[in-house]
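All protein chains of the complex are present and in place, except for one that has been dropped.
Naming follows writing order (A, B and C), and every chain is counted from residue 1.
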Amino acid sequence: MILNYSQPLEVTNLTSWLDSTLRGSLSEFWVLLIEFVIVGALLLAAYAVIALILIYAERKITAFFQARFGPNRVGKWGLLQSVADMIKILLKEIVKINRSDRFLFFAAPFFMIVASMLTFGAIPFGKALHAIDFNIGVLYVTAVSSLGIIGVLLAGWSSNNKYSMIGAMRSGAQFVSYELSAGFALMTIVVLAGTMQFSTMIEGQRYCWNIFNGHISSMIAFVIYLISGHAETNRGPFDLPEAESELTAGYHTEYSGLQFGFYYLAEYLNMFIIASIATTVFLGGYLPIQVKGWVDFNGIMDYIPSYVWFFGKTAVLIFLSLWVRWSFPRLRIDQLLNLEWKYLLPINLVNIVLMVILVLTGLTLTDLLPGIF
Amino acid sequence: MRSIAKYFSGLFIGISSLLKGMSVTWRELWTKKVTQQYPENRDTLVISDRFRCELVMPHDENNEHACTACGICQMNCPNGTIVVTSQMIETEDGKKKKILDTHQWDLGMCTFCNLCVITCPSDAIKFENTYENAVFTRSKLVQKINHEGSKLREKKKEVKPVEAKPVVEAKPVVEKKAVEEVKPEEPKAE
Amino acid sequence: MRIDQRNKKTFDIYNIMENIKKLILNTVPTAVIEEKQKLTVTVTFDKLHLLAKTLKENAALPFDFLVKLIGVDRGEELGVNYLLCSSTDLSKELVLKTGTTDRENPLLYSITDLFETAQYNEREVFALLGIRFINNPDMRKFFLNADWVGYPLRKDYDANPELNPLSLESVDMIDIAPRITENEKGELVEDTVNIFGEDDYIINIGPQHPSTHGVMHFRTALDGEIVKKIDVHSGYIHRGIEKLSESLTYPQILHFTDRLDYLSANINRHGLCMAVEKAAEIEVPERAQYIRTIMDELNRIDSHLLAWACQTNDLGATTAFIYGMREREIILDIFEKTCGGRLIINQNVVGGVMFDIYNEFQKDVKSFIIYMRDKLKEYDRFFSHNVIALGRMVTIGVLSKEDAINYAVTGPAGRGSGWSCDIRKHIPYALYDKVDFKEIIRTEGDSYARYLNRLDEIEESLHIIEQLIDNVPEGDICAKVKPIIRLPEGEYYSRVEACRGEFGVFIESRGDKFPYRLKFRSPSMALVSAMPLICQNEKVSDFIGIGGSMDYVIPDIDR
Partner (left out) sequence: MELKNVNIKGIPTAEFNDNEYLENYIKELEANGVNVVLSKIDELINWGRSNSVWPLIYATSCCGIEFMATAAAHHDIARFGMEVTRNSPRQADLMIVAGTMVHKMAPLIKRVYDQMAEPKYVVAMGACAISGGPFINSYHVVPGVDQIIPVDVYIPGCPPRPESLFYGLMQLQRKIKVEQFLGNKQR
């Protein structure tokens, strides 16, 4: 409870208050039900809001990289640009395609959006802002996020369009390869942290983030995770499935209106999810920067609410990903697979072994310098 | 062994080239943006005087212009954008004289090749740089560039008379056929 | 000393050309040789192939570069003019003429087996004049739909719109090409060829596609990601400029040249002006020559910047695209202030230039030169050595020197294949013999060579402008030209180095104020004709990348 006094901006206060009030008047079942509904609704809202903010941020940051201003006529500084886009997309006609596989065509966008939603639920946004805390959280996230590829493949298959087909096939090859690397990179940290549960993993990073704890090995894993995460989200330089200059719009060429809106949102959400997993696993999640022994400093850092830390760290990673995206040309499919199978995967395998050695021989930072970390 | 060295050198050269590229974008992120913000800068926007956007016939304060309705601009126009219609009147001293009725110019067809302006013997027309011309209706682009009730400015120095050409009936230019019929004709005076 | 050398050189040329004449007469004794603006040889149609082959294969001076193939309706006969020149020395030119009097079913022999570039040109002649070529492997109409009624460039073409009404019905593509071949017995056989195999997975890249640089239509057979075969369809922006020109005066025609290859608008216009000036013997004032050369080079930088930008965009680097366009905007500003146009600037006119330079011109251009040099370094850092970009360009789309000559690929692309083909060096015009500049030649022939060539040519252009900008002499900007320009009867050729290669103009005049026949040689046509060759067995992404490196402009092809 002392903790709560020092962190007045934390949501924990709100949730525990809500929980106790509800419990005061209702039975266990109703309390849970109401809480579930609230959590679900909040997640959905957060989902939409985050996507809108990300779309706006990307357009703006891109513009700044490209020596221009970006949206600035809708609302102050163009802040309402993506809201306008959403209103339009919602009301846009959904074109029905002749000679397409109707059911699959209709279902594909939902796979995409459901996959990212499911992952979304397992991410710890802050203290007490964590919908599901599995003991195998890392595994769950890896498994569920790879559902999205089904949406892509189905879209490409059912559209009855050759461009979509090529885009989907590229995407399939790309996703399967990079999922390996991403998984391995996370496993490296699981070896270090000794847990798959996000909450435990975060608590373990109070004074030393995983990226520093495993030094060389963690750093490599971090870089590899960023690269392969970037590739999984189909964003440049890995945006082959929707390579604009080659395949018009890739797998979602035939989608219009809201269905396209799903893909559009999911793309940004996936970017967010990758960044937030990286934050959680490598950068201490929602924990503030803390140094052992510096009580005052820690107190000040603690004063900043946990969700601010989380979103701040995620934002940095997203910015990094945008920076990369807007700096490089697109890879070709064989180069892409080369990068994965010739560079990332072997490095990754060696890296896991290295991490195991580090952990077993006590060469991690926490073991080496227990006084500081 | 060499292949391993190649593998790693390739890796590092590659990474360093990527970082170099990123450093360029990083610098651009903080440089001054070159964007000029039309329409916010509408009052300060400078467009070169020579820029050709709209054909005008300058009229002076007495609502007089310099066009003698000779039709040379119409003949020189490569695609029939200009249609000059004129009428013959009798002046007070009994001479027959051609005066301008309408000088019709189709903004939606003009290629801004400037031939009409440089061949005009009396400098009656010129291009201006007013660029805000978009409209919803096609017919709005067909403009009569001489003002209502305007007349020829009398000059001391007579402009070289040009043989009269067949007077073209004013036809709405929206019907493209009408324009097509006006084949450019060769002025006889040189 | 120098004069002696020059005399010796002219003497050599004289000697060589005399030998060539002898060679021609030995091969075809009936050939008629005339000394016009170019050495013109007229032969009957059955002897043309033999003569072309002999000329191509003679060791002393091989005429192996087919510059232009011009179909002409000469009234009673339908004919073709071939402008040949030597790939080692572009100033050695020769015109072959042939024709047939059969207007119902005109047949000529194809020279596609000697000059690959002839294939599309012959198809074009078929579409526009109705001459079919025996032994051309693919005798579909090039620009027009197969069901188009009439042959537009014939003098008796019926332009009645009811014959060719505007149809909005989509028609399926038919991949069957008619052809007409001569068998061993000398009989003509008409048959058809299937362009693609039965099971080919064909995708249509274009005509409306983000990176075909216009409205080209490539029907591409894929094997997975690998391009098996490309079939080029063109004519989606065929505007019939050559036909239109036949009823316009020379000053009026000028505005079409800007809209051919709109990125080298000024240079194209320069080419036509030169042709008219040569024919009408108009002396262009010195000041106008200076302005023309400077504007041409600015135009070249502008075009190469756009080409660079588009190529990077095709490879997926949008930011680089924006940077390229940003620098280009400064040139456009200079254009705007000088000539009142941004892209299409209407600067050159017969006899000189339309607009004089403005007061600050020199200052603006000089500051641009400094700025641009700096930016070239930035491009180098940003893109030229990027490992991904290298992977997408090095050893991709290799065009050998022989193929470059055979397909008549000139410009930065031809020079990237090691072929010295810069008209500015070989046949200097304007002020190019007075300035010092290097012809950039690379021998690799891949996308990267073409890419680097462009960047280096920007540097050379800056160098040329630097030498001229302070020395613009005072004087007239335009010679005195009669209001009505009539060219004396004859055939006139002019060749200039446009941004994508050699741009050529052919005017046949019958003494009228309108040209009897006007033909433009478009550099982009050659670039596209080489695409099926160099893209074979490359990935489909590289097909886009190679297209970017070739940098063709479609309206230039379709005319």
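Convention: contacts are C-beta pairs under 8 Å (C-beta built on N, C-alpha and C of every residue); 3 or more make two chains touch, one makes a residue touch a chain.
These numbers were taken from a predicted model, which means no experiment stands behind them.
Participant: Taking the complete complex into account, tell me which visible chains touch the one left out.
Facilitator: Across all of the complex, the chain we cannot see touches A, B, C.
Participant: If the hidden chain were put back, which of C:Lys38, C:Lys56 or C:Arg239 would touch it?
Facilitator: Reading the full complex, the residue touching the unseen chain is C:Arg239.
Participant: Quick one: say which of A:Leu18, A:Val83 or A:Val356 touches the chain that got left out.
Facilitator: Residue touching the absent chain, from the options given: A:Val83.
Participant: Using the touch definition from the top, which of C:Asn145, C:Thr395, C:Thr443 or C:Asn537 touches the missing chain?
Facilitator: Considering all chains, including the one not shown, the answer is C:Asn145.
Participant: Out of C:Met325, C:Ile369 or C:Ala479, which is the one that touches the chain we can't see?
Facilitator: Residue touching the chain left out of view: C:Met325.
Participant: Touching the missing chain, which residues of subunit A?
Facilitator: With respect to the unshown chain, the touching residues of subunit A are 59, 63, 66-74, 78, 80-81, 83-89, 91-95, 244, 248-249, 252-257, 260.
Participant: Could you pull out which residues of subunit B are in touch with the chain that's been left out?
Facilitator: 33-40, 42, 45, 47, 51, 53, 78-80, 106-112, 131-138, 140-141, 176, 179-180
Participant: Against the chain that's been left off, what residues of subunit C make contact? List them.
Facilitator: 143-145, 152, 157, 159, 164, 166-171, 207-210, 214-215, 235-241, 243-244, 247, 255-256, 259, 262-263, 306, 321-323, 325-326, 328-329, 332, 342-344, 554-555
Methods note: only the chains that are shown with their structure count from here on.
Participant: Examine which chains touch each other and state the graph shape they make (line, ring, star, complete, other).
Facilitator: complete
Participant: Which of the two pairs, B-C or A-B, is linked by more C-beta contacts?
Facilitator: Of B-C and A-B, more C-beta pairs in contact link B-C.
Participant: Determine the chain that sits nearest the middle of the structure, using the mean of its CA atoms as its centre.
Facilitator: Chain nearest the overall C-alpha centroid, as shown: C.
Participant: Taking each chain's centre as the mean position of its Cα atoms, how many Å separate subunit A from subunit B?
Facilitator: Each chain reduced to its C-alpha mean, subunit A and subunit B end up 54 Å apart.
Participant: Can you compute the centre-to-centre distance for subunit B and subunit C, using the mean CA position of each chain? Integer Å is fine.
Facilitator: Chain centroid spacing, subunit B to subunit C, equals 29 Å.
Participant: Which residue numbers or ranges of subunit C touch two or more of the other chains?
Facilitator: Only 319, 323, 326, 382-383, 386, 388 qualify.
Participant: Which parts of subunit B, given as residue numbers and ranges, touch two or more other chains?
Facilitator: If we look for residues of subunit B contacting two or more partner chains, we find 18, 21, 24-25, 28, 34.
Participant: Would you pull the subunit A residues touching subunit B in the complex into a rising list?
Facilitator: Per the touch definition, subunit A meets subunit B at residues 64-69, 72, 323-324, 326-328, 343.
Participant: Taking the touch rule as given, give the residues of subunit A at its contact with subunit C in the complex, in rising order.
Facilitator: Interface residues on subunit A, with respect to subunit C: 65-68, 162-163, 166, 170, 236-237, 239-240, 243-246, 248, 326-335.
Participant: Note which residues of subunit C are touching subunit A in the complex, please.
Facilitator: 201, 203, 209-211, 222, 225, 312-320, 322-323, 326, 382-383, 386, 388-389, 391-392, 539-542, 544
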